[in-house]
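A single protein chain has been omitted from the complex, and every remaining protein chain is retained in its original position.
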Amino acid sequence: MWNYEKRLQFPVNIKEPNAKLAQVIISQFGGPDGELAASMRYLSQRFATPYKEVAGLLTDIGTEELAHLEMIGAIVFQLTRNLSMEEIEKSGFDKYYVDHTVGLWPQAAGGVPFNANQFQSKGDIITDLFEDMAAEQKARTTYDNILRLVKDPDVCAPIRFLRQREIIHFQRFGEALRITQDKLNSKNFYAFNPGFDMCECCDK
Amino acid sequence: MDNKERLLNDINVIDFALVELTQYLDTHPYDCNAMEYFNHYARIKNQLMKEFSMKYYPLTKDLAESNKEWRWGMAPLPWEGVCC
Partner (left out) sequence: MQEYYMEERCDKYQVAMAYVPWQQFDKIYDDLEKGFFAGTIFPELNKPFTGRRCV
């Protein structure tokens, strides 16, 4: 179960609102490669994982992603604070504002609402770990794209932190895959699904 | 940075080391060197959390012992940041 610490994992103190940037960064809130998708992916996959070490890692990384979701929420909240109606109209933020005012609603920058199609939980540990490694790279690329757009150092600092975390997570999932490989028969890793099949089928 | 901000910063930094070491140990469960670091920082974080909670406000509900007012509810919301 979860405990909550009433602090952000990394500080977010943005002095200058910027509605245009908020519309882009919201992709890391509710978008396909965002923190909510990451968290739900790992916390869902862990149930059917046959190896305790891997399930433990999925739980711990999934938990950290919730803290990142909170940071992105804080960033978007602070970027849309004290906006004038003129700024809302000029920035194109009016399309989001009409449905949500300055509330946080999980969607991608393009407007696609958060949904479970944004991740997979395939119930096969090798497949799920490759999904996770790909997810971390996609998130990293999204942060690279955001960094090209950001000039405000108050925004850069937490974004750079979040980007670096994706690289670490990639390494950890890679190691979880190594653990999985060591537990399977290297002559044929795909002979059976260790999370579902009771044993390798015999040829008879 | 005032004392409260400094102490909160120390908690952020130490807990971050713990998160990193936790995930490292999840995939390297027999690395004694990493475990030593983890144990050391876990002890420090515990002390800092209690100190912060006594001096300022509780960071977890378990540290929210209250008498006259509900201290957990009085703690500031972490997403507000430095107000402009």
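Every chain is named by a letter (A and B) in the order it is written, and numbering of its residues begins at 1.
Keep in mind that, in the parts below, a contact is a pair of C-beta atoms (placed from the backbone, for glycine too) under 8 Å apart; a residue touches a chain by one contact, two chains touch by 3 or more.
The structure displayed is predicted, hence computed values, not measured ones.
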Given A:Ser44, A:Thr127, A:Gln171 or A:Asn193, the one touching the chain that is not displayed: A:Gln171
Interface residues of subunit A (partner: the chain not displayed): 10, 130, 133, 143-144, 147-148, 157, 160-165, 167-168, 170-171, 173-175, 177-179, 181-182, 186-187, 189-190
In subunit B, positions touching the absent partner: 9, 12-14, 16-17, 20-21, 24, 27-28, 30-31, 33-34, 37
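To be clear about the criterion, only the chains that are shown with their structure count from here on.
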Separation of mean Cα positions, subunit B and subunit A [Å, integer]: 23
Residue ranges of subunit A in contact with subunit B within the complex: 3-17, 53, 56-57, 60-61, 64, 70, 73-74, 77-78, 81-82, 168-169, 172, 175-176, 178-179
Subunit A contact footprint on subunit B (complex, rising order): 8-9, 11-12, 15-16, 19-20, 22-24, 26-29, 57-62, 72, 75-82, 84
